[in-house]
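In this view, the complex is presented without one of its protein chains, the others remaining in place.
On to subunit A.
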Amino acid sequence: MGALSKFEIGGVLARQGILIAFVLFMIAFTIANQRFLDPDNILGVIRSSAILGVMALGVTFVVISGNLDLSVGSMMSFSTIVVLDLHDKIGPALAIPAMFIMTLALGALIGFLVGYLKLNSLIVTLGMLSAIHGLTLTYSGGKNMDIADKAGTWFSVFGQGSILGIPVPILIFALLAAVLGTMLAKTPFGRKVYAVGGNGVAATFSGIRRARVVFMCYLLSSFCVATAGLIQASRSLGSQNTVGQGLELEVLAAVILGGASLMGGSGTIFKTVIGVLILGFIQNGLLLVGLQFYAQYVVTWIIIILAVWLDIAAKRGRLWSPIA
């Protein structure tokens, strides 16, 4: 009994490790600095994590289906630049749907290449990272985009507004997380995503159209990217061409931190949200404790590796890898 319960405690620790680590971090930061649990601070952190978070929701689908998406950062720059440019040309009411259509077209292209042509997703999205960056620069001519009339546009509501005291980016993030979480957990499509990522051959033999599922995942991911671009554009009302550069890896870090396996077949929206929040709160907490900004990268590095290590250690039942 003693040995068994010890093993069970280890298993629970490893399986829920990320939640436990999250709670421990929150407690430690709260003790270190009283302002950490201040409602304003908490809302501020979630608000600034919302852009990363919205993108992470889409990437969760892609990762569960057994693929990768490294193009989201570059694609987010694209949608931000496009919506800002079109805002002054055709007005916000038309600019937003136009931007969504263009971004979805890029997502459909990636989905076609990875899903139907069955090309390696890492290389395809790596190529698209570069290609979309080029596309953005060509579109903007390399110049920063700015909205002419910053004070008089209702466009700023998505990034700067708040409803009942809660900032709109948080509401968008929460709404999308609820919808996509339900879709992943409760609908036939969601179960197909797990099936395709868990065992593609078995999924195909049981009548699931794998190509279509993968295609839909990339389409969803690009929808999330467009939403993130909208928030980003609306929040700053002006942007550089490289606004999303490097975000793809932070997004992936959040998804992995949430426990989704890069091999596909596992992960949930809820855990991804936790992963996003952990990244956000660690960043904030380290700053409040007085560490310099860049220390968060080092801490993130350690946390990612520990999180994944504990996760697979729990699955294989031993801490050290069996590699000779």
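Keep this in mind: contacts are C-beta pairs under 8 Å (C-beta built on N, C-alpha and C of every residue); 3 or more make two chains touch, one makes a residue touch a chain; residues count from 1.
Throughout what follows, contacts and distances are computed from a predicted model.
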Protein name (UniProt record) of the chain left out of view, among "MoxR family ATPase", "AraC family transcriptional regulator", "Autoinducer 2 import system permease protein LsrD" or "Ferredoxin": "Autoinducer 2 import system permease protein LsrD"
Candidate in contact with the missing chain, chosen from A:19, A:43, A:108 or A:137: A:137
Of A:31, A:151 or A:302, the residue in touch with the unshown chain: A:302
Where the unshown chain meets subunit A, residue by residue: 113, 117-120, 122-124, 126-138, 142, 201, 246, 249-250, 252-253, 256, 262, 292-298, 300-302, 304-305, 308-309, 312-313, 316, 320-324
